[in-house]
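Notes follow once the structure below has been shown.
Only one protein chain is missing from this complex, and each of the others stays in its spot.
Our next item is subunit A:
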Amino acid sequence: MLKKISALVLVGVTAVALTSCGKGDSGTAAPGGGTTTMGFSQVGAESGWRTANTKSVQDAAKTAGIDLKFSDAQQKQENQIKAIRSYIQQKVDVIAFSPVVESGWDTVLKEAKNANIPVILTDRSVDSADKTLYKTFLGSDFVEEGRKAGKWLTEESKSEAGPVNIVELQGTTGSAPANDRKSGFAEVIGADPKFKIVASQSGDFTRAKGKEVMEAFLKSNPDIDVLYAHNDDMALGAIEAIEGAGKVPGKDIKIISVDAVKDGMQALADGKISYIVECSPLLGPQLMDLAKKVLAKEDVPARVVTEETTFTQEQAKKVLASRQY
């Protein structure tokens, strides 16, 4: 009796596991047949930005009539490498992915190249020396985003004489946006010795960590003038910490952030964030265009930058209603 029950439960569990696995690959069209198949490995769903990015890719694939095989790496490189290997085995027509970290991709990219499957990088780059491993890189220029943040700060505190104490909430350690937003920002503010980064830690691009790290910053550095957060979610978490410390975010501590997701834009319009550098996730249509060109053996530029802008508090109030993500 007991054995029967356990068998039943096991069957049930397996069925659940199978259906949840099957969710990703909806289409069954044979690759190389009528429809184009794209294997896409996403970083995860760590922020509102990322989910908007996922949705943009999925919607654009549907519109373009491309069969999308989507997988979520949950911020782990090994998951992503596994996903790419499985795409190679499934013989998809083109592979696109947003690398979790910058390094360590050569082997798996070579495997894709040997299988004659073109690879398009989206949103984040890899540091491989061999540039023939991928066709093109579509995404934002994170260094430029860091520079934009730095430029605003230099403009804003032009009249201030004293030292400007900055704390930085970095993204996931080792990720391209964290590395580049850090270096772009440091490059611009490094020109003036009055700017001083007094503390810089990783907040993993999440609200919870952003809040926790900011709490610690507030205690170990009594005199903070500016917070530079590598994404909106960390800034939103930090705002709660700043308010908890009895200070006014946006006033006592100016906050610069990157991304411009809806919750972030709301905080910007409310005056809690001072300035946001946009990093648009809506690159799905551009990605599908590039994929079609690559498959048609047309030449594509090695680097395609997404169009982006910046927002002040006044601008945020105007565009807030029309933000999609």
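Operating definition for what follows: a residue touches a chain if its C-beta (ideal position, glycine included) is under 8 Å from a C-beta of that chain, and two chains touch if they have at least 3 such contacts; residues count from 1.
Heads up, the rule we're going with is that contacts and distances are computed from a predicted model.
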item: Absent chain [UniProt protein name; select from "ABC transporter permease", "Signal recognition particle receptor FtsY", "Sodium-panthothenate symporter protein" or "NAD(P) transhydrogenase subunit beta"]; value: "ABC transporter permease"
item: Residue of A:D59, A:D141, A:E212 or A:E308 in touch with the missing chain, whole complex considered; value: A:E212
item: Selected from A:T51, A:S86 or A:T154 as touching the chain missing from the view; value: A:T51
item: Hidden partner chain, residues of subunit A it touches; value: 2, 5-6, 9-10, 13, 16-17, 20, 44-48, 51, 54, 74-75, 170, 173-174, 199-202, 204, 206-208, 211-213, 215-217, 219-220, 233, 236-237, 240, 244-246, 263
